[in-house]
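Complex shown without one protein chain; remaining protein chains in place.
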Amino acid sequence: MNWARKNLFASWPETVVTLLILWLIWKTVPPFIDWAFLDAVWRPDQKACRAGEGACWGFIAEKHRFILFGTYPYELHWRPLAATAILIGLWVFSAFRANWKWWLSLVWVFGLAVIGILMWGGVFGMRYVENERWGGLILTLLLTTFGLAFAFPLSILLALGRRSDMPVIRGLCVGYIELIRGVPLISLLFMASVMLPLFLPSGVTIDKLLRAQIAMILFAAAYLAEVIRGGLQAIPKGQYDAAHALALPFWRRTCLIILPQALRIAVPALVNNFIAFFKDTSLVLIIGLFDLLSTVKISLNEPAWTGFGVEAYVFASLLYFVFCAAMSRYSKGFEHQR
Amino acid sequence: MIEMIKVSKWFGLFQALKEVDLSVARGEKVVVCGPSGSGKSTLIRLVNRLEEHQSGRVIVDGVELTDDPKKIDLVRREVGMVFQSFNLFPHLTVLENLTLAPVWVQQVPKKEAAETAMHFLARVRIPEQADKYPSQLSGGQQQRVAIARALCMKPKLMLFDEPTSALDPEMIKEVLDVMVELAREGMTMMVVTHEMGFAKTVADRVVFMDGGRVVEAAPPAEFFSAPRTDRAKLFLSQVLGH
Partner (left out) sequence: MANLEERRIASGLGFLGREAGFEIGESAFLRYSAADSYLRALLVGITNTLAVAVIGVVIATGLGTAIGLFRLSRNFLLKTLSAGYIEFIRNVPLLVQLFFWYAVITEGMPGSREALSPLPGVFLSNRGIFFPTFSSTPEMQGFNFVGGAVLTPEFAALLIGLATYTAAFIAEIVRAGILAVDRGQGEAAHALGLSRPQTTRLVILPQALRVIIPPMTSQYLNLTKNSSLAVAIGYPDLVSIANTTMNQTGQAIEGIAIIMGVYLTISLSISAFMNWYNARIVFK
């Protein structure tokens, strides 16, 4: 009772607010529970869905394979499923500080090779599946993973370049970062999608997925560069002085002393950027790639199932939320650990 | 003026105050001292409810402090506090710092509040700084402004939480001088400090705390020349030694 007095009814305005919120909850939660659970249709029966009052989760039951795996051959779904599990496993494995050793990159190379074999096939008796047919969750995860993997070293170079004493290098880095950060991602995706083929000799085509991946890499590099720059600035100046005093050459100095500290400081901001990047992969829908959001949208196109957009996007929200919230938890835990 | 009866306070599992009894009469000046961690800051912050006590009773000018926000408000209007880190409002000028509370809490008209403010600024001997910002003043000046700010509310009782601990040595005197003057004018004061000179000059009583308890309480003459407990003796030898 005392708790209630302090936390809910501490003063007259607060009491009014509490009562108002309780009234709002009373008005919205029971109808929502009716819609989402009690009146909902869970079987993949679209007639029952249309006849019913509640949510049509049967839509998800019917379409979940397409949503998760895209147009990958139906009978081979175990392959993208395994690939997804391995990729998630790699990320989780890398999240533990104990595993931040030199052999981690080898683990990744090996893991990605296995994923590549699973997805493309063509060896070990597995049927070849061209990457135009990849889609759904694995595509979102692959775009994120490769995007970050290649953007990261690039962003370190950009961050160092931005602090360089050589005006040309500094100018180029600043120009690149400000340009990329000043324009929407969609314009970069358009640029890659439309312009890249124009600059190639006729007859040579770049895979659409690759074009999108390049755009995402260039995009991420600029944002990560700013985060790393923050980390570089946050290192006490004494560290730079000490490193100079030891007469270490630039790259030695940077790789052994400066970068490890800068990156450690920057981890929370880096993870926040990773989360944002993961969410940004949903934009490839606009240039016609079949990421997770795209498959959700396309599954609504079937005439029998149009009109259940609300259910579809609630489902999509929950999927993304699970991943992003997990990463966000991790980031907060990291901050406390320090 | 202040009555503390068997007051205990915990921070989580750590007990900061153990059944402390203390009373301060109107017009009395009480100095609270002791080693760090003894609970003296916590004790003084109970008086205007910046900290809450879990057991025992705290009564200020007849009003008992409980969770009741109205009572807390009442007490805070009558009690002025000066902090170790001054806590002046950096985005306001000195004059605005002083008139803020009277205007918004006591509904004093602006003009009158400004006059009162200038009066107290003169009392603390820096009337010319009225339109400056706190960051432009020295530490000693800032603390004197803080004292004036508290005085503008015309409190019945003034609390000082280590008012000179954050000052450079050459500025301690100017602040202590103001406090001595205040004391001589009859203000009821409760002061947490290491400045034993001040205690000798002005205090009616010295309260020595250690480990969350009041270990010894006596008039300064008695306390400084003939401390009764060993802990008090140890403390005095450390503080007065240098």
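Going in written order, the chains are labelled A and B, and every chain counts its residues from 1.
Rule of thumb we're sticking to: a residue touches a chain if its C-beta (ideal position, glycine included) is under 8 Å from a C-beta of that chain, and two chains touch if they have at least 3 such contacts.
Computed from a prediction, not measured in an experiment: that's the story for all the values here.
When the full complex is taken into account, the listed residue touching the unshown chain is B:R76, out of B:K40, B:H53 or B:R76. Against the chain not shown here, chain A presents residues 6-8, 10, 14, 17-18, 21-22, 178-179, 181-187, 190-191, 194-195, 197-202, 275, 279-280, 282-283, 285-286, 293, 297, 307-310, 312-314, 316-317, 320-321, 324-325, 328. Listed here are the chain B residues that touch the chain not shown: 48, 50, 73, 76-77, 79-81, 83, 85, 87-91, 100-101, 104-106, 133, 135-136, 146, 149-150, 153.
Heads up, the rule we're going with is that only the chains that are shown with their structure count from here on.
The centroid of the Cα atoms in chain A and the matching centroid in chain B are 54 Å apart. Across the complex, chain B meets chain A through its residues 67, 69.
Within the complex formed with chain B, the chain A residues making contact are 2, 5-6, 10-11.
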